[in-house]
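Structure incoming, see below.
All protein chains but one are shown in place.
Let's turn to chain A:
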Amino acid sequence: MKEAGVKAWLPSLLRLALVVLLIAFVTNPGWFEPLLKPLTESNAPAIYNQGSLLTLTLLHLRTVLIATVAATIVAVALAILVTRPAGVEFLPLSRSLVNIGQTFPPVAVLALAVPAVGFGEKPTLIALFLYGLLPIFENALTGLTTMPANVVEAARGAGMTGWQRLVKVELPLSAPIILGGIRLSVVISLATATIGSTVAARTLGEVIIAGLLSNNLAFVLQGGLIVAALAVLIYDGLSAIERYTARRMGQETA
């Protein structure tokens, strides 16, 4: 009994430890200097010194958040549109459009966006937005087209209008699967956002690029680790929300 209890708690403990470690690192990177020092050569700084890690982390998260929110709104709206009777004919077209968005390499999107909108956060947001669309759109489409038929019929039979069915039945029922798409999209964006630093967006990519330019392995490692820790934690948190909503509906969790 007791052992099972410890096993059940272990993942939560690890997560908690990771959160504490992450916060400690971005707020007080100096504490970790001795650990990273061996990775540097000829007295180079072991901790990123061209800006605050905390600020960069927050800016990184903000960029991902804005792009994901925009991608979610557009992707879900598009999925709703093409699953209504009036919009079905646009289903194939919208699918290919979103697919094309995904086939451009992120660097190419950045390169194309810079002349149009200039350097900084904007081209990065555009790239992340385009990249975030597909997983959310695909999942929203799956959710909205695989409703249990008798539940939708019951909603019609109770006298719900098309709009009421969407808001009261179809969207809540597809919430877990849409959340799954958002989770994928966020993780992709967290990684892709680092590339934004090549066009002067302020993200954690700055740390990695500075490390690469000055041949400082400690910089590369700390930038990469912060991004990885963020990805793991956010992925985990969203999975938990997803499982909770799915369980409430009596759906099996995958």
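Here is the rule we go by: a contact is a pair of C-beta atoms (placed from the backbone, for glycine too) under 8 Å apart; a residue touches a chain by one contact, two chains touch by 3 or more; residues count from 1.
By our rule, contacts and distances are computed from a predicted model.
Engineer: Given the options "Osmoprotectant transport system ATP-binding protein", "Carbon monoxide dehydrogenase", "Lysophospholipase, alpha-beta hydrolase superfamily" or "Sarcosine oxidase subunit gamma", which would UniProt use as the protein name of the unshown chain?
Structural biologist: When "Osmoprotectant transport system ATP-binding protein", "Carbon monoxide dehydrogenase", "Lysophospholipase, alpha-beta hydrolase superfamily" or "Sarcosine oxidase subunit gamma" are compared with UniProt, the left-out chain turns out to be "Osmoprotectant transport system ATP-binding protein".
Engineer: Touching the left-out chain: which of A:Ala44, A:Leu81 or A:Met160?
Structural biologist: A:Met160
Engineer: Out of A:Asn43, A:Ser96 or A:Asn150, which touches the unshown chain?
Structural biologist: A:Asn150
Engineer: Touching the absent chain in the whole complex: find that residue among A:Ala75, A:Val109 or A:Leu173.
Structural biologist: Checking the options A:Ala75, A:Val109 or A:Leu173, the one contacting the hidden chain is A:Leu173.
Engineer: In the full complex, which residues of chain A touch the absent chain?
Structural biologist: These residues of chain A touch the chain that is not shown: 148, 150-151, 153-161, 164, 169, 172-173, 248-251.
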